[in-house]
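Pasting a structure here, questions to come.
With one protein chain removed, the remaining protein chains of the complex are shown where they sit.
As written, the chains take the letters A, B and C, and residue 1 is the first residue of each chain.
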Amino acid sequence: MSILTFTIQKLLRLGLLLLAVAIFTFVLLSFSPIDPVRAYIGADMLQISPEQRQLIAERWGLDQPLILRFGDWLGQLLQGNLGTSMVYNQPVGEVIATRFWVSLQMLAIAWLLSGILGLGLGILAGALAGSWTDRIIRLYAYTLASSPTFWVALLLLITFSVSLKVTPICCAAPPGVLAADVTIWQHLHHLLLPSITLSIIGIANITLHTRQKLIDVLHSDYILFAHAQGESLWGVIRYHGFRNLILPALTLQFASLSELFGGSVLVEQVFAYPGLGEATVQAALRSDIPLLVGIVFFSALFVYSGNTLADLAYPIVDPRIRIGGSQS
Amino acid sequence: MLNGEGLWFRYGAKLPWVVRDRTLSIAPGEVIGLMAPSGHGKTTLGKLLAGYLTPTQGQITLDDQLLPSQGYCPVQLVFQNPELSVNPRWRIDQILREGYVPRPHYLKALGIHPGWMTRYPHELSGGELQRVAIARILNPNTRYLIADEMTAMLDANTQALIWQVVLDFARDHNMGLMVISHDKSLLGQLCQGQVIPC
Amino acid sequence: MTTPVFVALPIQRLHSNRRQRTFWGITLCVLFLLVIILSPWVMGDAGLSPVLPQRNQPPSLAHAFGTDWIGRDMLSRSLHGMSLSLRIGLLAATMSALIGTGLGLAAGTLGGWVDAVITWIIDVFFSLPHLVLLILIAFAVGGGTTGVIIAVAFTHWTSLARVIRAETLQVNSSDYVKLSHRFGRSPLWIASHHMVPHIIPQLLVGLILLFPHAILHEAALSFIGIGLSPHIPAIGIILAESMRHLSTGYWWLGVMPGVLLLLSVKAFDWLGENVRALLDPKTSQG
Partner (left out) sequence: MLTISNLSVTFTQYDQGLRRKQLTVITDLDLTVQPGEVVAVVGASGSGKSLLAHAILGILPDNAQVSGTMEFHGERLTPKRCKALRGKDIALIPQSIGYLDPLMTVGRQVQRVGQLNGLSAPAARRLRDRTFTRYDLPPTASRHYPFQLSGGMARRVLVSTAVMTQAHLLIADEPTPGLHPDVVTETLNHLRELAQEGRGVILITHDIEAALQVADRVAVFYAGTTVEIADVQDFAGGNLRHPYTQALWRSLPQNDFVPVPGNQPSPENLPRGCLYGDRCSWVTEACREARPPSQFIRQGWVRCIHAER
């Protein structure tokens, strides 16, 4: 399969996916008990006469049949018009862009940390399966896997910010400092705890999967043969284990973007970190429908890109897909 | 008479033919050998004759009738790997009784130990499990048996034991037998010269 | 051919008394969860009313989880909250399991375009971050308890549906099912004798492992304020409240209810693992 057909196929799938998300979101919100006009006007609802309401409804096309409204809405979407956020009073595209930039650094650090540490711990536990090292790593991973994300964030906040006072208690910058005056050090300082929290949560899954996969690999016939050839345990892991491990690990690593994004919503809430996750909560709590829909679209795009990257990594690592694919 | 006429088969419209224009027939009580290296469509041919697959072209008839799609199929197939042809969550006695209650005479002849009955398939070895798989088709309603490399993974003694019982049964019940194998001397012993190269 | 003895030696076999331990594990988990669920009826409203002289006490023998800023006993509050969360979680997870089983079975047995459509729906669900989807649904159906239940029920069925579909397909295409058909067994007989013994364990384990997710997500939704009304003492809400008192050093308000939540989730995880071991013929024997 050439790169071109691959790209076209992926783009088509993405289009189809976004269309499905669009239909799903639209239908969901159309049948929901939430009155968009009321949601738009909020607390000022009492000061508005029924005639004015009618006008707003007409301007939004709310008196039109469902299918026409959907067509209108989709048309706007296709032109890249996601509407205006009511909470932030800015175009939704802009809100997402600025907010995501703030979240991105946190997500990237967490993603790399959890990937590297998870892989390392998983290999260690898998290679020494049954030992005390393995038990401790497993206990740690299993406990984290069933811990509520926001509670772990709370615990870390209590420990490091409240008791030890080594990290700030909230936000992305010290209060009262203008955005332009924030130093890199201050920036990193505020980024530290949220990123670590997120990565700690991501580690569990990757560790447990890597461990299980390594154990499977170590029980395979080709490892038995490698041992019979005189290869040591670490030689086996270096020459055969790692190669056979990296593919599932990569897939998992890219698939974890979805979990990470969800986790960031909760972590940002706890640390009052002004990223996209916090905006998601604000949009839902304050009925900012355009922003919420925008974020739903954006997150689908984000997760889809992650999965596509994993698909791209497959043939690089596995010759059976690379060569077998080109032959058939 | 089990007849396969002008059989063609492929697994998909764009895939190559696995079976091309084969015609063959087995009479009751007859033992026919089918010899070929792997990858020559022997297994597919066996599955066609036993009704596991439907030929893309051509047809299988039993005494000039199409194979019944309901009820006990008079043509049965025994595979090479017994592990796949038994439900891993069933006990041995349940597996044995699925089609018919086997006669104690045959169980004894096949060396199926009463102690196996309460075990699960993964607790028996391949040779033991294959004997169970064979015992359950030794049923008077089985009029033709397709044995696809039935004893290829077994030792000579178990192989002889199984074939002795199967041949006895075939003789007593006038059952037709098609033996698919790559073992020349086995086919020579079983089929008295009736070996078709594939 | 490798000797079966060589391969049939999982490390776990070395631990003694496995089957008995499995039974104990299951009993213990079920008891623990039952105690939490039933605790509000046993305790009544004791400890829920403010006792101002006993404000902000750290954990002690009298108040194992401490007291809050108006002197309510945190253990009673946490148990009430956890019980509510468990019940909501159970309800939502059961609904989700029903959806998942139905769609998984439909996809696996009907095949063709039904399978294609269901698989695609599952893919679409997987391509949205779980929490974003939860928030969207909970918001769209108007929030509140119903909102949480519907959101959790409609977002957790996908993985179970995948498992059931794969299992159905695998059993359906297996040699022993084809053989059963050649033995003259009716599709209904095959379904009840071959499919059910494979699906039921998957379903049971899948259902049990759904609970912890459902409970965690219920708590997460309540925590960020989209779920239950702030007046209901759900575990997520108790934890959200504790946020306001953290900087004052009342750590137990956040730590202790969280421990209870963690233990409940682990109990379900453990229960699932033990039930899986019990139902698998390969481990249930020795």
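As a convention for this text, a residue touches a chain if its C-beta (ideal position, glycine included) is under 8 Å from a C-beta of that chain, and two chains touch if they have at least 3 such contacts.
Note that the structure is predicted; figures quoted are calculated from it, not measured.
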*Which residue among B:Thr44, B:Ser85, B:Asn139 or B:Gln159 touches the omitted chain?*
B:Gln159
*In the complete assembly, which of B:Val19, B:Leu34, B:Cys73 or B:Leu186 touches the absent chain?*
B:Leu186
*Absent chain, residues of chain B that touch it*: 37-38, 80, 109, 111, 113, 125-128, 149, 152-161, 163-164, 182-186, 188-190
_Interface with the undisplayed chain - residues on chain A_ = 220-222, 224-231, 235, 239-240, 243-244, 317-320, 323-324
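Please note the rule applied: only the chains that are shown with their structure count from here on.
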*Which chain pair is joined by more contacting C-beta pairs, B-C or A-C?*
A-C
*Starting from the mean Cα coordinates of chain A and chain C, work out the distance between those two points in Å.*
22
*Taking each residue of chain B in turn, which ones touch at least two of the other chains?*
none
_So in the complex, the part of chain C that touches chain A is made up of which residues?_
11, 120, 123-124, 126-133, 135-142, 212, 216, 219-220, 223-226, 239, 242-243, 246-247, 249, 251, 254-255, 258, 261-262, 265-266, 269
*Could you pull out which chain A residues touch chain C in their complex?*
17, 20-21, 24-25, 28-29, 31-34, 129-130, 142-143, 145-151, 154-155, 157-158, 162-163, 169, 258-259, 261-263, 265-266, 269-270, 280-281, 284-285, 287, 292, 295-296, 299-300, 302-304, 307
*Report the residues of chain B in contact with chain C in the complex, numbered from low to high.*
50-52, 70-73, 76-77, 79, 84-90, 98-100, 120, 122-123, 125-126, 153
